[in-house]
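The complex appears here without one of its protein chains, the remainder shown in place.
By written order: A and B. Residues from 1 in each chain.
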Amino acid sequence: MIIHAKEPVLEVHDLTVSYSRKPVLWGIDFTLPSGCIAGVVGPNGAGKSTLLKTIMGLIPPSSGYVKLFGHPLEEVRHRVSYVPQRESVDWDFPVSVLDVVLMGRYGKMGLLRNPDRQDKAMAMDCLDKMGMSAFAKRQISQLSGGQQQRVFLARALAQEADIYFMDEPFAGVDAATEQAIITLLRDMAAANKTIIVVHHDLQSARDYFDWIILLNMRLVAGGPTGEVFTDEMIQQAYGGRLNLLAQVGDMMEKRAFPTREP
Amino acid sequence: MQNLIDFFSFSDPNVRYVVLGTILLSSSAAMVGAFILLQKKALVGDAVAHSVLPGICAAFLFSGSKNIVLMLAGAFVSGWLSLVAIDYITAKSKIKKDAAIGLVLAVFFGVGMVMMTFIQQTGNAAQSGLDHFIFGKAAALVGDDLLIFSILAAVILITVGLFFKAFTLVAFDKNYAQALGYPVRRLDLLLTSLTVLAVVTGITAVGVVLMAAMLITPAAAARYWTNRIRHMVGIAVAFGAFAGLAGAYISYVAPSMPTGPWMVVVSTAIAFFSFFFAPKKGIFPRMYTQYKNQWIIAEENTLKIFYHLGERNSHFNGMRGLNELTSTREMERATLKATLRRLATKELLVTRNNQWGLTDKGYQQAARVVRLHRMWELYLTKYMDIPADHVHDDAETIEHILTPELERELEHQLDYPDKDPHNTKIPK
Partner (left out) sequence: MIAFWIILTGFLVASACGLLGCFLVLRKMSMVGDAISHAILPGIVIAFLWSGSREPVSMFIGASTTGLVATLLIEFFHHKARLQSDAAIGVVFTFMFAIGIILISIFAGQVDVDQDCVLYGEIAYTPIDLWILDSGIIMGPRPVYIVGTVLILIILFILLGYKQLKLTSFDPAFASAVGISTAVWHYLLMAAVSITTVSSFESVGAILVIAFLIGPPATAYLLTDDLKQMLKITVILGLFVSLTGYGLAYWLNASIAGCMATMTGVCFAVAFARHRWASSRYRARLV
């Protein structure tokens, strides 16, 4: 079940993504309207992170394309922000909280310029929004899980983008942080920013998101929460893998078959 | 030729000893190496090899002579210490494994270098024997020394053989082994000791730097020939033994050639060969499979053209010219012609006056491909809710890959359909 947006800011068209020729996402096709908070929901291993990474150009798709604001990613990179999964980095890395937030400015800085006072003020501002300004000088390994997530979000804010992709920002954070994050996301959406959040708690998904992308190797449903987030659709997404699809995927890996005919 | 015969008659007792020694050393190292490789600890062997130096020197300084037993004991102790140090550093601080390995390697060897200069200052005549220990010299393996090394190598081979099943399980899945009640920690400890032992015995043949190759190169090569651990260890031992034999032979024919480095070169040659040519996993066989896939795709697509043309007038056996064929589907003429010729030799097509037509066998094949295509389209619309106008591209690939088993399953899940989503007939 798929409901398309009228004036999409994100268009994902027939996207198939493979790891060493084995497709893990099949023919994903959906659109998102501007100013919405969209939840990407699905069981473990459904390909949620893979979808985000492909949209961010980190994994080349086997077929299909992605358009942001009607353009390929390269042309609008400065308007796009990405928050990777928290576990994807080494939190023992010798940088401070402020350093990490400043990284959000690197894309705008170009090759040779270094962060100046203005960038620092901006970064402090973002930390303040996340309630983390008291921790600016602290080393990142001394943060709790919730604090680490806040730092990552502050870094995303520092990018001043128009569309945000966040991979599991609610995973392993305390209740206060979860509340702070969702308040922030709502403020951002009110300012006409678009936010795409990978999430795996069905209960809260209904409250948090106004748009839902239900995923399990394929797109089960995509559209406004009220219309597509039905028990039937959830059942379809969580009711086990499509066995045949997985088998065909394995076969393609084994026989080194191209995902698309050349 | 005479060399070959002389060598393999083993009439020269020296040859006999050296060959026996190198084979035992290299095969026992390869055996332990297989498990090290599977545990992703390939470079640990390198660290241990460098780290035995201070132990050897200490034993030498202590005894003042080249007492082989004492030196082996010293080497064993300092090799062991280096592994403990690596584990301790990684467990108790934010330093990661790679840095711990490199640091321990360099520092232990540095300490060894300092001790070496002491030994050199004492001007001890037996010092040259010490050099063999560090840079390796298989030809120095004679008499009692050889006996000791052979016993050690045999001990390694037998111990690994006895604990084979347990090691396999631990290498494969530590947690599972633990749940089954295996003494995982003690097994780890045993494997560690065997690693150190293999390094200590192997170093005499190849030296400190090349020891890592004795451990992991045969195992890395073996990995490409099988997925079964049991077979992999066997193949690794065979490769190791062959490398040992070849190294001994080369330095027998050309006495100025060092045995150890040649052993490494031979086993690396085997490894490179495996990386490129091993069936299924090698680079070239994989490329060949892809090349063959291209042909399968082209052939099946061509057959489909005949089917589609036949569908228009229900005349599947009609003869078609090139122009007619290219009218339904974009295909390069050269490829098309080559494919037509291949299909004709497979008796799927008949050819007459530059025209081609399906044989009965060809018709069966064409119908099958079209059938798979349409069934997959149906599957996509029905089970994946993909709109009917989006399913064609995907089916274009999948039609070539579905095996008869998958076909049956698909058929079953779709409840033996006869119309695809575009409402065209699915051939039987």
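As a working rule, contacts are C-beta pairs under 8 Å (C-beta built on N, C-alpha and C of every residue); 3 or more make two chains touch, one makes a residue touch a chain.
Just so it is clear, the structure is predicted and the values come from calculations on it, not from any experiment.
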Quiz prompt | From B:T217, B:N293, B:T339 or B:T381, residue that would touch the chain that is not displayed | solution = B:T217
Self-check item: Listed residues B:L70, B:V111 or B:L406, member touching the removed chain
Solution: B:V111
Exercise. Just name the one of B:A238, B:V265, B:L322 or B:A388 that touches the chain not displayed here.
Key: B:V265
Quiz item: Which residue from B:A99, B:L190 or B:A388 sits in contact with the chain not drawn here?
Solution: B:A99
Quiz item: For chain A, which residues touch the unseen chain?
Solution: 53, 56-58, 77, 80-82, 84, 88-90, 93-96, 99-100, 103-104, 106-107, 109, 111-112, 114-115, 139, 141, 155, 159
Practice problem: Just the residue numbers, please: which parts of chain B touch the chain that's not shown? | Solution: 37, 40-43, 45-46, 50, 89, 92-103, 105-114, 116-118, 121, 135, 207, 209-210, 212-213, 216-217, 219-220, 223-224, 256-258, 260-262, 264-265, 268, 271, 275-276, 281-283
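We take it that only the chains that are shown with their structure count from here on.
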Quiz item: Distance-wise, how many Å sit between the C-alpha centres of chain A and chain B, to the nearest whole number?
Solution: 37
Self-check item: Residues of chain A touching chain B in the complex
Solution: 1-2, 14, 16, 26-27, 29, 63, 92, 141, 218-221, 242-245, 247-248, 251-252, 255-262
Exercise. State the interface residues of chain B toward chain A in the complex, per the touch definition above.
Key: 94, 286, 289-290, 293-294, 297, 379-380, 383-387, 390-391, 393-394, 396-398, 400-403, 406, 409-410, 413
